[in-house]
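Of the protein chains in this complex, one is absent; all others appear in place.
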Amino acid sequence: MSAYLPVLIFAVLIVAFGVVSLAVARLARPSRPDVVKLANYECGAEPIGPAWVRFPVGFYLVALLFIIFDTLAVFLFPWALVLKPLGLSAFWVMAAFIGIVGLGWIYAYREGVLEWK
Amino acid sequence: MMARAAFLVIAGIAVAAALALVLRRNTVHGALFLVVNLGCVAALYLMLGAIFLAAAQIIVYAGAIMVLFVFAIMVLIPGKEETGPDPRRTWRLLAAPLGGALLLELILLVVGRTAAPAPTGAAPSDNVAAIGRLLFTDYLLPFELTSVLLLAAMVGVLLLARSREGSAEPQGAGPEASVRGSAKPQGSEPEASLR
Amino acid sequence: MIAFALEIGVGALMLLVFIATLVARGDDRRWVGWLAAAGTLALTLLALPLSPAPAQLGGAFVQDGLALFAKRLFLAATFIGLLGGLSLPGRPFLRRAGEYHILVLASLLGMLVLASARDLVLLFVAFELMSIPLYILAGFAKREAGAVEAALKFFLVGSVSSAVMAYGLSFVYGAVRTTSLAGVAKAMPDGDGLLILGLLAVFGGFGFKIAAFPFHMWVPDTYEAAPTPFVAWLSVTPKAAGFVALFRVYFEGMGTAVSFWVPVAAGLATLTIVAGNLMALPQQNAKRLLAYSGIAHIGYMLVGFAATSASGTAMVLFYLVAYVFGNMGAFLVVEAVARSEGSEHLAAFRGLAQRSPLLALAMLLFLLSLGGIPFVAGFWAKLYVFWAAATAGLYWLVLLGALLTVVALFYYLIVAKRMYIEAPPATTRVPLEPMLALAVLLCALGVVILGVYPKPLVMAALRVAAPLF
Partner (left out) sequence: MIPESWYLALSAVLFTIGVVGVVIRRNPLVIFMSIELALNAANLALVAFGQRTGSPDGQALVFFVMAVAAAEVAVGLAIIVAIFRVRQRLSVDELSMMRW
């Protein structure tokens, strides 16, 4: 458990930095609000319309490709660690894995998912 | 003692986030609470010495799966969902006692077992390598099956979620109405107006 | 390597179909389906001469008699199912024929591995590989509201069952501290509460897949909305795979501890038979009728399961074969009629005997087999299952099953009455695609041959079931 003590100390420091600096700023700064100062600042323009804007489904499809290859990446970590002792057999197993999932990438490419319109 | 305190804090956050997910109405908030819960579970994996799983939990679950959820919410905008009277309210109210009974049973069974003091698992440093060794020897077949599963899922999702058929060919497919029309020559009018 | 011949074959076939899909152009890509069907036929023929091989991967994968019996059945059923679906009309099936067959083959690969899995990890992954493509296939006609809604329902129920199953597996692992099923079987006689609870939860997970009574609610809607040749296949093969996995988890190597499952299986069988048959009675849609009657058939197979004996297991295997031919055949005839009449309502069958006597005769054979009339396959299946249950002392279960068989006969004969007695709305023949006709013919042959001469198959089933106990 003590191995994680530095992490804990670090986490406490991070939180403390935010809290302390905000608290000090609040105590030290002058507070004179008026209408202009309290207006929303959004690159100089008043925000219009609801925040619920429907996104095109293309975003979702790219996220989907991400999840598949993310899972593939996680499989690579243990593989990298045992590649040396297990030798070529582990290499070919992984090559087959990546090859099969890679076919999916070619399919996605051919179906035009990656073309951003 | 400190480990127990840390466990209680993390477990408390995990349960609170889970309850918030189930009880709050807003879908986006629900997704964020789920991320909190998944992060807490990852922290517990660390406390259990499962370093690799903690990393995988963050990368796969809290990273990829939750991104997909949030994207799905953005694409769908469920927005103001679950309004109006609930047609099956009485039926749903049964969920509380049933859930309580299930929980009681599970906890009695689990805590009732005189659990021997748990020795720490394998040294954390070879934890990942040990899993890797298992993956590429005894679990070779599930490993390769996973790649087939990912491939099938990718094909299926592209099939289901794309808005228009045949985007690979520029003028391959017409608007939706013609898709329906080619399937069923008559009566495509009302269905086309559904969209 | 020879132990993995079929899995490698199906995997390679799937990749071949995938590459064919990648190079396919144009709006009619059904030739990819022909490739898949031909490959499945070749693999079915390849499976026939295979013999059992020693266990692989540290005992996680066994190619024993039971696995081979099951795999031949899955391959043959998939071939017939693909044959029936080759000529499906409608744009998704022309343009997306490649994807349809990739998904079917992926699911088939999961079933094949499931039949051989002797390890919890392999079991779970194979189970999910079998299930997930099915969700997609159920929503294949994605422009139709009913199809996607049914897919959503199927998916939600299925993933709840996966979560319950994973939780059960965690208890099992916690009790025996190993993922090998041999270890589970060894620990079972001690009757550890955690192990029992875990295995019951896993049983619930399987219950969803084979559609036993309290877990059946996805069946009628999914069957009604999904494309019929797919439903024909869905209604039989995943259920057969589920039963084989049940035998592996709950019987193999447990010795006398199997008797623990008698009350569980008998209770589930009772509920499933009663509910399935009674809910089938008022149905006017042929697919829903077959869906509910299929639930009842699962109940009859659970009767054989409840016998917890080698003969009971063998009889369930025989029942599965009879059910594959009878139920698939019936669904394929529904497809033929629905394609011509544009309706799956029972009224579409009026006077079929005058319009297409052979098709009506095939349907009659399937209905008689499902109903359990002598000298078609289903009769022997029911008889043997009841006999095995009676040998195990479950007389009340046999009595109940026999009683409800009469109810089942009633709704099957209503369909027969519509075909043979009522007047036809038109005198034209029902048009029949040649490949669909071939699939129906294969099913009819199976039902008749098993009905006239069931002995070799019964013997084979007894032979493969014996080593489990």
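Chains: A, B and C, in written order; residue numbering restarts at 1 for each.
The working rule: a residue touches a chain if its C-beta (ideal position, glycine included) is under 8 Å from a C-beta of that chain, and two chains touch if they have at least 3 such contacts.
Keep in mind that this is a model prediction, so the values were computed, not measured.
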For the chain that is not shown, enumerate the shown chains it touches in the whole assembly.
-> A, B, C
Hidden-chain contact residue, picked from the options C:94, C:160 or C:441 | C:160
Contact set of chain B toward the excluded chain (per top definition) = 3-4, 7, 11, 14-15, 18-19, 21-22, 27, 30-31, 34, 37-38, 41, 44-45, 47-50, 52-53, 56-57, 60-61, 64-65, 68-69, 72-73, 75-76, 78, 81-82, 86-88, 92, 95-96, 98-99, 102-103, 106-107, 110-111, 113, 115-122, 127, 130-131, 134-135, 139, 142, 146, 149-150, 152-154, 156-157, 160-161, 163, 194
Missing-chain contacts on chain A, rising order, are 57, 60, 64, 67-68, 70-71, 74-75
Hey, which chain C residues sit against the chain that's not shown?
-> 120-121, 124-125, 128, 132, 135-136, 139, 142-146, 148-153, 155-156, 159-160, 162-164, 166-167, 169-171, 173-174, 177-179, 217-218, 221, 225
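Criterion: only the chains that are shown with their structure count from here on.
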Among line, ring, star, complete and other, the chain contact graph is complete
Between chain A and chain B, the Cα-mean centres are separated in Å by 17
Approximately how many whole Å separate the CA-defined centres of chain A and chain C?
-> 42
Within chain C, the set of residues that touch 2 or more other chains is 18
Residues of chain A whose C-beta touches two or more other chains = 100, 103, 107, 110
Which of the residues in chain C come into contact with chain A in the complex?
-> 15, 18-19, 21-22
Residue positions on chain A within touch of chain C in the complex are 100, 103, 106-107, 110
Where on chain C is chain B touching in the complex?
-> 4, 7, 11, 14, 18, 27, 57-58, 60-61, 89-92, 95-96, 99, 102-103, 106-107, 109-110, 113, 119, 121-122, 124-126, 128-129, 132-133, 135-136, 139-140, 142-143, 148, 193-194, 197
